[in-house]
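First the structure, in the form of structure tokens, and then the observations on it.
What you see is the complex with one protein chain gone and the rest in place.
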Amino acid sequence: MKNTDIQISICGSAGDGTIAAGDILKRALAKGGFKVIAFDVYPPEIRGFGKCISRVRVTTEQVYSLKHHSDVLVSLDDSHAIPHVGEVRDSGAVIYEDTPISGVLEGSHISAHISPGQIPYGLPVREISEKETSGNRSRNIVALGYLAGLIGMEPEIFHETIADKFRGKAIKITDMNVAAFDKGYALGQKTFKLDDVTVGKAKKSRNKDATITMMNGNAAVVQGCMDAHIKTFFGYPITPATTIMEKLATEMPKVGGRLLQTEDEISAIAATIGAGYAGSRCATATSGPGLALMAEMLGLGVVAELPSVIFVSQRGGPSTGLPTKTEQSDLNLAVYGRGGDGQIIVLAPTNVEGCYKCAGKAFEMAEQYQTPVIVLLDLYLSNRFETVELPKQSPFTKTSNKAAKKKDLEGGYKRYAFTKDLASPRALPGQENGMHTITGLEHNELGRPSDQPRMHEDMSAKRHNKLLAALSHHDITIEKRFGDEGDVDVGILGWGSNFGECLEAMFKAREEGIRCSAMKVVMLSPLPLGPINDFMDASGEVFVPELNYEGQFANLIQGATARSVHSYTRVPGSPMRVEDMLVEIRRLAKIKKAKKIGKTKKAKKKAA
Amino acid sequence: MKNTDIQISICGSAGDGTIAAGDILKRALAKGGFKVIAFDVYPPEIRGFGKCISRVRVTTEQVYSLKHHSDVLVSLDDSHAIPHVGEVRDSGAVIYEDTPISGVLEGSHISAHISPGQIPYGLPVREISEKETSGNRSRNIVALGYLAGLIGMEPEIFHETIADKFRGKAIKITDMNVAAFDKGYALGQKTFKLDDVTVGKAKKSRNKDATITMMNGNAAVVQGCMDAHIKTFFGYPITPATTIMEKLATEMPKVGGRLLQTEDEISAIAATIGAGYAGSRCATATSGPGLALMAEMLGLGVVAELPSVIFVSQRGGPSTGLPTKTEQSDLNLAVYGRGGDGQIIVLAPTNVEGCYKCAGKAFEMAEQYQTPVIVLLDLYLSNRFETVELPKQSPFTKTSNKAAKKKDLEGGYKRYAFTKDLASPRALPGQENGMHTITGLEHNELGRPSDQPRMHEDMSAKRHNKLLAALSHHDITIEKRFGDEGDVDVGILGWGSNFGECLEAMFKAREEGIRCSAMKVVMLSPLPLGPINDFMDASGEVFVPELNYEGQFANLIQGATARSVHSYTRVPGSPMRVEDMLVEIRRLAKIKKAKKIGKTKKAKKKAA
Amino acid sequence: MGNISTKPVYLEDKLAEIKSDGKLEYRSKALPTWCPGCGYFSISEGVTSALNNLAIKPKDTVVVSGIGCSSRFPFFVNTYGFHTLHGRTLPVATGVKTANDDLTVIAVGGDGDGFAIGGGHLSHVARRNVNITYILFDNGIYGLTKGQTSPTSSLGFTTSTTPYENHDRPLNPLMMMLSFGSSWVGQGYAGDPGHLGEMIEQAIAHRGFSYLHILSPCVTFDKTDKTYGNLNMQVKPIPDDHDSSDLMAAIAMAQNVHKPPLGLYYKEDRPTLADGLDEITQQSGGGKNVVTAKAAE
Partner (left out) sequence: MGNISTKPVYLEDKLAEIKSDGKLEYRSKALPTWCPGCGYFSISEGVTSALNNLAIKPKDTVVVSGIGCSSRFPFFVNTYGFHTLHGRTLPVATGVKTANDDLTVIAVGGDGDGFAIGGGHLSHVARRNVNITYILFDNGIYGLTKGQTSPTSSLGFTTSTTPYENHDRPLNPLMMMLSFGSSWVGQGYAGDPGHLGEMIEQAIAHRGFSYLHILSPCVTFDKTDKTYGNLNMQVKPIPDDHDSSDLMAAIAMAQNVHKPPLGLYYKEDRPTLADGLDEITQQSGGGKNVVTAKAAE
């Protein structure tokens, strides 16, 4: 049986129900047991006429990124969809409204833009919609039905999903939409079939301890928070992090957690750190501009050695930048953006499951190493849907606070005692005999201000060295190598949401016969230098692709290893094109070969 | 004639007039035509019983740092001075109160702590003071007179300086203090002389276009601002930057400038950028915690391409840290501390004259390259006094704004036009036909929001590439190499206030026969990569000493060059010890030699 | 005060209207991206007509804003404009005005921008009496980020961040601005554009810091609370006998949040920030203020 691998793009304006159609599509397919990866593009404007695109790739085995070319494009608004016709592969399909509207300008109808190699599927969407639902409200559903019929997906699962979607509304609405779907479906079934598209059977997972669901990165963060028993959350809305707070606002109270929308990000992180001080498992979420505002308070978290978790979903920068576009350009800020020697832990998951894992583990680390922990996502990962397997039993501790015991409290409690593992036992407010005052001033073991040179040296060392233990924190992937395990010509060193594209590029390169391997670095601070150096040792050329202008990760790696890498940067506001990466990988593979030949020649010369 | 080189430390509690005595000493000597370098240590506490030390080194030729050992220690308070007796060189002098006070505990009198090699000079300071001034108020002046007499300095110039100091107070006060000074002086003259200490004749400068004065780094910044015709300043107090604002508050109004103490640092930088937008030459000043708060607004300065100058005087960090101690640990924050790809210009002067120059040039650069410019000082440089030659004619432009001309305004003014030099002509509010709206959103040439991939790529390139021109900005040292000009075994790569110590270490190393050279890097962003790479090429081992824990500059250099350096970091809160650096330099010189021998051996083997 | 219109102000109506007078000069070529029916259209209309009536040239006007739907404002008027950061409207405006006294500086922003993240700047711009006008677009919600609670959201209001109910008592912006020492405080309503225009004109004409609070429905994210329907029934004109030099009377009136009085609450003449700075120049023995930045032409 052939594996399924279909990518569908639905394009229209916000008012057309574009995102909603994509949502039903991906939920239905995920229900059907397929693997899904999906990503929507929203307009930056406030009001609803901007372009929306919903892209859904459905596969039998989990894949790591969207394809650059879609198999099917559904147009709900030709003016928006026309620039995207080129994104449909050869022999791919374009589904569109074919009822001529009088007064349409030359070239403004999509049919004029479909290339000869692509297959046009026109149908009277509006007419059907108007017939089935009053006032043309179900155009998106008609088109969706047509698509499902064309490709041959089972209709029942769509019916269920539509019913889910309209749950809470009048039954009539569901019925009308199901009818609209069926009308479209019937037409789709009847028409000539599309080549190279098969919907195989979905695979069933056999992992009894896990639940398979489909969710995006922000939802996975929320699930991670809930499974880690988050107690308090303080946040301020900002795209693309807002949905984390919004979902937590619904979920946390149900289990007695407390969430407060603060007056700004400074207040959010201050309250988070205050709650952490009081022993509460606590977090906040923001994006670049908010993280910038938190810089000073994070420094306090460092010196005071208090736990806090900061979810940061990056968008295009700098400044307000591109609020609805993706980018990986807040790495510098996350890693370096504090006054003084202010290292903290920075985790950057590379996929939705990683968002869940990093979210939960961030709490453990924040408590165990007594430090702020930044979990660095970006818009692409926050909003990207993937099928994920989540454990039924929470894999996270309820608390990892190192509590002060009786013996710690006897004879003058030392909040910053120099201990073997460098994390000092913490007395929490309310605890008998543990009274102490903490401060952002440099201090001695008791926590009293001290400006003695020796003390500052020792405390600086304590604050930095204790973080190293995080590199071997229980049950989390800090870094991982994929593909060829031996020496390779090109090693791709990637991070964050972009790593999916790195993997796809690596697999493609290997198909072309290039010796290639890819390593993801999840912990960006402190860096797992051992494995990174090993990887560099094994790689002829090290290729570091990322979605920012300055090559921030490349610079981070060079700074830490003093070894040179090939930085590859793009800032399109959208995921990196695997095809473009491949061009670069091929070039590097050639360089490597040339060098090898050069070396051999030199060696031969010398020998001669 | 032998060159003068004497270092005097005066140590007491704040109430003793310690800093005042040091101040008179250095002013008198500077008046006498000597070169002075001086640095005071203040207590961190609010109230006035903490330890104060005033250290003054006086020389014929300008030197670059204080010596680790002083020639003379004057104790005004034995409890504070005792730990500093060790800082006096062999055969050096300790001046102290020798009238026995009844009830003094064993060991609490300094005489018990003077080592055999050091020369004790006891005198009845209190008694003389009480005789000459009512209530023992002139102990510091008596001791100062004694010191002057002992070393053989001319008394007249001290009389003048004392009169200056008490100007505005009753004549009687001056007279009493002069009398106290003379009493001390007479005693000092009479006593046996100190070895190895000569006060030669001072050299007179022959530069007619310059004024020789003595000032500290913050005062030099103020002078630079005034000579650059600063128009507006917005600031919020914070040690050690406060004195910049305080002095400007006195000076600016005299020439019609406007200064406002804002409610916080966010407001300060916001108003500074607002004033810059309106065409005003504008600045603010802060330290690490304030700079952290400015992170978001500086990002706006980047995207909106507006001029602003931010003077940052670092102190110990992170967080509130060590507010009265020096450190170089805000480099990361200054260079990397903004969201997105937010590069700006960062200048770090290495001495007081550099503070003047960088201050003035920062305004030119901010306007010419339309960017925030950070001038990075630290407590050591802000408060360090040096003799400097300042030009009589201001060397700075009055404005470097690139004004929009008539032709720029015709047919739709493009605020962000892509021009050859990448800086677009600016129309200022009030200008006819130049109306436009600027924004922190990514935008097109007109300044209208745009999220087109191509536009973001192009604008990112514009924002980064235009900064490169600053590397060849007129009449400012971006980087400079000292010492050996050819290949060396050890190259010291230094920055900021610590470079004085680097120079001293380099000179000492050369005296020992080590092939050694030092380069200062003044522009930390963008980095002068060409000269740095040349320097690294010429240096067997590259030694990077700095006053922070993480080796932030070393990391910056490694990140930019992918070449490895020897990072050497200390965080004592005080200047680096030249002696300690020398140990390291010697070690590196040996490594270099070992490598050379290794190479030769290998070469020989191969040849054989 | 004019008649209160009960229908929302649509873009099309406005376009037709402005074409018929001289206000076009003040209007940007970019069409507002606000949702049809949003209250903000009236405000944009009011600002352009006020500037026109006061004969303040576009080139001498700077509109400074923060971030939010409201803060998109500068793009829609043909003056100098600065769309800054969320919450930083006022300090940036202070910088602009301090650099150049000759400019008319109008700060605009939303309730979140001004009273949440920007709340720390309000009292200082008021006490310093910076000679600018601050127009606050109060829709009781975060519009641009799609509907979270704001500091002026009503108790019990349900939003995406208060899915159960809002329990945080809303602020009283008028009372606050009065207590900060604002020298001009008034209130307008987007549903009454005629009166609103007059208020904007008065606010800009005032010498010193003027604060104009505008009730303005968000038709997209608030269907239940501060709607045109509800507000039309609530707002009422300030009684004729109100003495606008009486601070306590103004404060008392500001407490009437359920029947918001529209009009001028308080007005006082006192030295501005620039007056103080000029005085300092004189006290220092310095020359005339030379800071006014002029374009080099």
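Here are a few things to note about the model shown:
Order of writing sets the chain letters: A, B and C. Residues in each chain are counted from 1.
In this section, a residue touches a chain if its C-beta (ideal position, glycine included) is under 8 Å from a C-beta of that chain, and two chains touch if they have at least 3 such contacts.
Bear in mind that the values here come from a model prediction, so they are computed numbers and not experimental data.
Here is the thing to keep in mind: the chain we left out touches A, B, C in the whole complex.
Only one of A:Gly32, A:Gly149, A:Gly257 or A:Gly500 touches the absent chain when the whole complex is considered: A:Gly257. The omitted chain makes contact with just one of the residues A:Gly360, A:Pro449, A:Pro528 or A:Pro575: A:Pro449.
Only one of the listed residues, B:Thr320, B:Gln343, B:Asn498 or B:Ser539, touches the absent chain: B:Thr320. Checked against the full complex, the one of A:Thr18, A:Ser75, A:Gln118 or A:Thr399 touching the unshown chain is A:Thr399.
Against the chain not shown here, chain B presents residues 45-48, 236-239, 242, 245-246, 249-250, 253, 259, 261, 263-265, 289, 319-320.
Listed for chain A, the residues touching the missing chain in the whole complex are 231-232, 234, 250, 253-258, 260, 262-264, 266-268, 270-280, 282, 296-297, 300, 304, 399, 401, 403-406, 427-441, 448-449.
Although one chain is not displayed, chain C still touches it through residues 115-121, 123-124, 127-129, 151, 162, 164-165, 167-172, 175-176, 178-181, 247-248, 251-252, 255, 270-271, 273, 275-277, 279-280, 283-284.
Simple rule for what comes next: only the chains that are shown with their structure count from here on.
A separation of 39 Å divides the Cα centre of chain A from that of chain C.
With touch defined as above, residues shared between interfaces to two or more other chains in chain A number as follows: 289, 319-320. Those residues of chain C in touch with two or more other chains are numbered 67, 83, 85.
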